[in-house]
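The complex is shown incomplete by one protein chain, all other protein chains being positioned as in the whole.
Let's turn to chain A:
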Amino acid sequence: MSILQESKFIDIQSTFLRLANVVSNMACNFDNLLYSIQSLFKYLTHLLRNYSMFFDPQGTLNSSIKKIQNILLKMLEEWSQFFIECDSKHIQKVHSLYLICRKIQDQLKEREIMLEKLENENIQNEQFQQFENNLLKDMEIIIEKRHDFLSETFIQFSNGFLNFFKQYSEKTKEILLLVQDKSHTEIVDMEDPITEASSIEFIFRNKYGRKFLGNFLKKEFCFENLDFFIEVENYKKIEDPIEMHKKAQEIYNKFVKENSESEINIEYGIRNQIKNQLPNADSTIFDQAKQIVIRLIKTNSLSRFLESEDFEKLIQRLQPKQFLFTEKSNIPMTSISDPTTTQSQIETDSEISIDESLNDDASDSDESFHAPFSFLPAMKKSILRSKSELFHPEQKESETFFGHRFTRSNSLLLFQQQKSFSKPFFSQINEN
């Protein structure tokens, strides 16, 4: 079951990836206007990947849903803000779109409240689904009503968003079901070692994971547990028997011996066993003790760590500084083997890495931009320039999901122009 759940989660994840790509393809047709949306979905994707590494049945998933929701809200807010400030010539169209955004935004907020209620078990699952269905209907109506005002592209985008939201809502349901499975019916192997370990093990194995967990443990005076774990890991890599023996003695003196400098909290029997084995130390001598310290960290500190500032810092650190341009980050990830990855996704990735080399000469933009809306002036400029394309899309439909083709030249231009304002935008999101 656990493996099934994991594969389900990976499935959810890849759906998000796909959606993110579809949306980013669409965004390209709006040129820079919807750049922020594109980056947002990339960010969202990235966030999900990060979270999947910490995926455990104990509720982190819930908070990741919340985060996604927050980001969506934020996106819509900035988006609508942008439309307010947009060119007056298109005021009518822009206004109606703005109203749509506003409306959707309100609905999402409401949805979040409902989701919270659901989590706190104030309402039943059916009630939530009822709400969700109504919400979807409402959205459809809103978007339909405005059809006459809007250009084709906008309608397509709106529908795209609606579709995205539908799928997102489906996935939320699935996730909620998974979470509920876990807490109500799925007893069988809830002590699932794979998923359980994956989260803590990721932290243990990741350089920054260790660093920030270590910082936290130092504050609670139990750093020796992690320290011991790391030393034992290093010890197990030693091949030379003499070297190994030396190291074993070292570890024993530092962590295991009574009254040693960083004595770990293990029971007499295990300590004695290590002591007796010491003359013929093999690579497994500390394994039992290692399991104990892992358990100590897991039961004592992990939940507190996940709520601490240090964990926030870790999450931030794990996001490559310009992940927009380095989508393929070097963080070890849970392998995503998704046979349905679309061609466009691969294309997007390659575009991104090509663009990396172009970043340096693309920094000729206005210095006076200020966060968080620093990108607005530039956006306005580009909208004015490309408004004819924007409101009268001439592109022919191709086989992609929403009928828009992702063109290479388009995206290169896009990245060059927008590089300068990607940072403040994200730093703002990160703070939340």
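Rule of thumb we're sticking to: a residue touches a chain if its C-beta (ideal position, glycine included) is under 8 Å from a C-beta of that chain, and two chains touch if they have at least 3 such contacts; residues count from 1.
The rule is simple: contacts and distances are computed from a predicted model.
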Complex member absent from the view - protein name from UniProt, among "Guanine nucleotide-binding protein g(O) subunit alpha", "Ras-related protein Rab-2A", "Small monomeric GTPase" or "C2H2-type domain-containing protein": "Guanine nucleotide-binding protein g(O) subunit alpha"
Residue of A:E110, A:D138 or A:E220 touching the missing chain in the full complex: A:E220
Residue of A:Q127, A:N234 or A:S303 in touch with the missing chain, whole complex considered: A:S303
Among A:N234, A:N253 or A:Q291, the residue in touch with the chain that has been omitted: A:Q291
Hidden partner interface residues of chain A, rising order: 57-59, 119, 182-185, 187-191, 193, 196, 217, 220-222, 225, 258-259, 263-265, 267-269, 288, 291-292, 295-297, 299-301, 303-304
